[in-house]
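Quick one: the structure is below, questions incoming.
Removed: one protein chain of the complex. Kept in place: all other protein chains.
Up next is chain A:
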Amino acid sequence: MIKNYIKIAWRNILRYKTNSVLNILGLSIGLVSVMLIALYIQNELAYDTQFDQAAQVYRVNMKGKMGDNAFYAGYTPPPAGQALVDQFPEIESATRIYQSDNTKLAYTNATRSKVFNESEILAVDPNFLEVLSYPLQKGDAATCLQEPNSIVITPQIAKKYFGDADPMGKTLAYGDSGKPLQVTGVFEDLSNYPASLKFDILMPVANFNEVTYFNWSWVWLNMATYVKLTPQASANPATLANLESRFPEMLKVQAAPAFERIGQPFEEFIEKGNYWELHLQALSDIHLYSDGITSSITEQHDVKSLYILGIIAFFIIILACVNFMNLSTVQAVKRSKEIGIRKVLGSQRKQLVKQFMTEVFCYTFCATLLAFITVLLILPMFNGLTGKELDIQAFFNRNLILLILAVVVLTTLLAGIYPAFFLTSFNPIRALKGKVGKTTQSSFIRNGLVVFQFSIAITLIICTLVVFSQLRYAQQKDLGFEKDHVLVINNAETLGNSLASFKKELTALTGVEAASSSSGMLTRGNFGDFYTPKPTADEPNIATDISLSSYLIDDAFIPTLDLEIVEGRGFDKQFKDSLSVILNETAAAQIGWENPIGQQIRYPGGNMEYYTVVGILKDFNLESLHTPIEPFALFAEESKSYDTRTTFISLKISGEHTRQVIGQVQDLWESYLESTPFEYSFLDEDLAYAYQEDQRLASLFMGFSILAIFVACLGLFGLIAFTAQQRTKEIGVRKVLGASVGSIVKLLAINFLKLVMLALILAVPVAWLAMDSWLQDFAYRIDIPIWAFIAAGVLALAIALITVSVQAIKAAIANPVKALRTE
C-alpha cells in the first residue's frame, strides 16, 4: 500500500510541476531558515559549556553605585578573588584576568625579525587553565603559566611567528621593553571553540606592575575574576544564595582600608545610599545573559536576539506550511476525480488520509534534501553575515538532528493534516463531478491564510525598515565631534619622549590639518575615577562626589576633533593648565553648579590636588548611542593626574589624497620607530564597529524578511492561478461578451489586493509594538517613522500586484473558446 502511495505521490509531483515547484520551494525556504537559525542558536547556546567542570565556574561581577553613577560590570578589584577563597570554604579557587593595553610582540632570530601588534593578549593568574580548561596541544596546563616569563599561544600565533618550527621553548619579546617570554604551551585550534572569553595569547599577570600596584585597591576595577566552587555549592541554589548573602560582611571588612585611603570611609559611603557589591554569575550565563553587565574581554550577546531569530524561524516555517496547505487545497479540484474514484472503489477515508500524508511527506522529504544542500552552499555567506565559523560539522549534533527531524515531522503534519482531511471529506459523487473546493467555507479559510501570511511578511518588512533607519540615525547623528577624516594612530606611547617632535613633524605634512595626542579615544575606553567637588560659599549645595571618565589631552585635541566648548576655554600653552579641568555639560549639571567656571574638584585617588574648571564641553557620546552620555572630563597632559599607558594620536586630514597622506605618516612613523608596527584606523570606522552587532542583527532580519515575503508571494501566486482556473468559464463568457484584458485582470486581482490591505491593517499594530520595545534599548532613538509603514504597505501591495498580475494576465489573454470548452 505504501508503495502505491509513494508511486502516486511521485507521479503527482511530476505531473503538477508548477504546483510542486511552488510547494517544494516554499517548504525548503522555510526549512533553510530553520536550519540556519538553529545552527546559529545552537552555536550561541554552546558557549562555555565545553570546559571541564564548567558548572562549577562562576564569574564574579561587581555592582556598584558611587554618587550618581551606578554600574554593573564583569570586573572586580584585584584582591577580591583571593579574599573570596580565604573567607569562604565553598570557593575552591579563583583566577584573575587582566587585559593590558600593551600589545607589541616580536620574534627575532639570526636572520630576521617579526613584530606584530597582538590585540588578543590576556594576562592571567597561573591557575587560569585549571579553572577554565582551554585545551592544550602542547605543554602542561598545571605548570605552563607558573613562571612569570612564560607565554602560551594558539597555533595561529605560533605559525605567524615561527612558521612550521616547533614553538615550544622559543622566545618572544613582549612590549616596549622587549621582555623575553618563553613559549611553554600551545593551544588546540580555538577558532571554533565556543567560549565567551577569547584570546590568542596568555601570559602571567605577574608581568604587570599596575596589577601589583593596585593590589590594595577595592575600587580599581580592571580585572575579571572567575571562581571555581565546590561541586556541592554549585549544585545547590540555596547554598549559592547563602554564599552570596555573606559577601557584604566580607566586603565591609576587606574593603574598608581601601575606601579609607580614597577618602570615602566605607560605612559612610554606604550610608550615603551608595553600594559596592559582589555577585556570582554562572559561566554558562556570561555569553547570553549579561545584559547590562559591562565587560570588554568577553563576547556578550543578548539572548533577546536569539528569541527574535527563533520567532522569525518559527514564522517562516509556519508561512511555508500555510503555503503548502493553501496550494494543496486548491489542488483539490484537480485531484477530486481521483479521490472520488478511490472512494467509489471502496477506499476508506483513513486510507486516503494516509495516502495524502505520504504525499506530503514526499514533498517535505524533497524540500528537506534541497534545504540541506542549500544550507551547505550558503553557509559561508551566512558566516560572513553572523561572524561565526559554522561548518558541516555543526550539523552532526544529536540535538540539532533531532530538532530538524522534529521540524520535518511537524511540518508534514501541519502542512498535511488540513489538506488531507479537506480533500478526503468530499462526497464521492460531488468529487467525481469536480464540484468541490468552491464552498464559501473553504474560500474563507484560504483567504484567512493569505491574510495571515501577508501580515507576517508586512510586519517583518516594517521591522526591517525601522531597524535600518535607527542604525542610520545612530551612525549619522551629529555626535558632537568630527568623525570624518580623522585618522587615529595606536601605540603612540612607544614614541616616549619623541612624541612632541613627532607631532610637530606630522603637522608639517601636506594634507594633515591638525595632530593631537590623548590618553584615551572615543570607543576605545577611558580612565574612570572618583572626584569630590569643593563646595564654596556661593554654591554650597552641590554633589559631594562624582565619578568621571576622562582623557589626558594636549592643546590640539579639542580643535582636531572639533569639540565644542560652550563656556570658558580649552587648554592653551599660554596658561598653566596642569591643574585645570574641562567638564562636559552632564558632569557640571550632575555636580549641581550654576556657574561652574572657576569651581574646583579634588582627586582623592591621586595626590588630593584640586583642579579648577576652565571650560565646559558640549555633551557628546563616548561609546555608541546604546549608552547614555556620562559625566566626562578632560585633563591636560601635563597634569599627569594619573598614569595611563596608552597614547593615541589623532590626525585631522584634508580628505583628499588620503592614501598618500597615510603613506607619508607611515614613513614618518617608521623613521621614528623601526620595530613598532604602524597601526591606524579611521574614527568613523571605529564608530561603525560599535554598531556591528546591531548591523548583523539588521542584516539577518532583512535576509529572513526577504525569504518570508518570497514564501508569501509563492502562496499568492498559486492561489491566483487556482482562482483563474476556477473562473475560466466566467472569464471566457465575459470575454465573449466583450470584456477587456484590463477589466479581467482587475476582476481577478481586486480581491487579493483587498486581502493584502487587510493584512497591512493587522500588521501595523504588531510591528509598532515590537519596534517600540526594540528601540527602548537605545539611549538615543528615532520615533517610529510613519513612512516605514507606508513603504511596507506599498511594497507588499506592489509585490502582490505583480504576482497576481502575471497569473491574471495569463488567464485574461487566453482564447475564450478554449476557456468555454473546458467546462
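We take it that a contact is a pair of C-beta atoms (placed from the backbone, for glycine too) under 8 Å apart; a residue touches a chain by one contact, two chains touch by 3 or more; residues count from 1.
Note that contacts and distances are computed from a predicted model.
For the omitted chain of this complex, the UniProt record lists the protein as "Phosphonate ABC transporter ATP-binding protein", which is one of "Phosphonate ABC transporter ATP-binding protein", "Nitrite reductase small subunit NirD", "Iron complex outermembrane recepter protein" or "ribulose-bisphosphate carboxylase". Listed residues A:I8, A:L25 or A:A256: the one in touch with the omitted chain is A:I8. From the options A:A70, A:A165 or A:I341, the residue with contact to the chain not on display is A:I341. Residues of chain A that touch the chain left out of the display are 1, 4, 7-8, 11-12, 15, 337-338, 340-349, 351, 427-429, 432.
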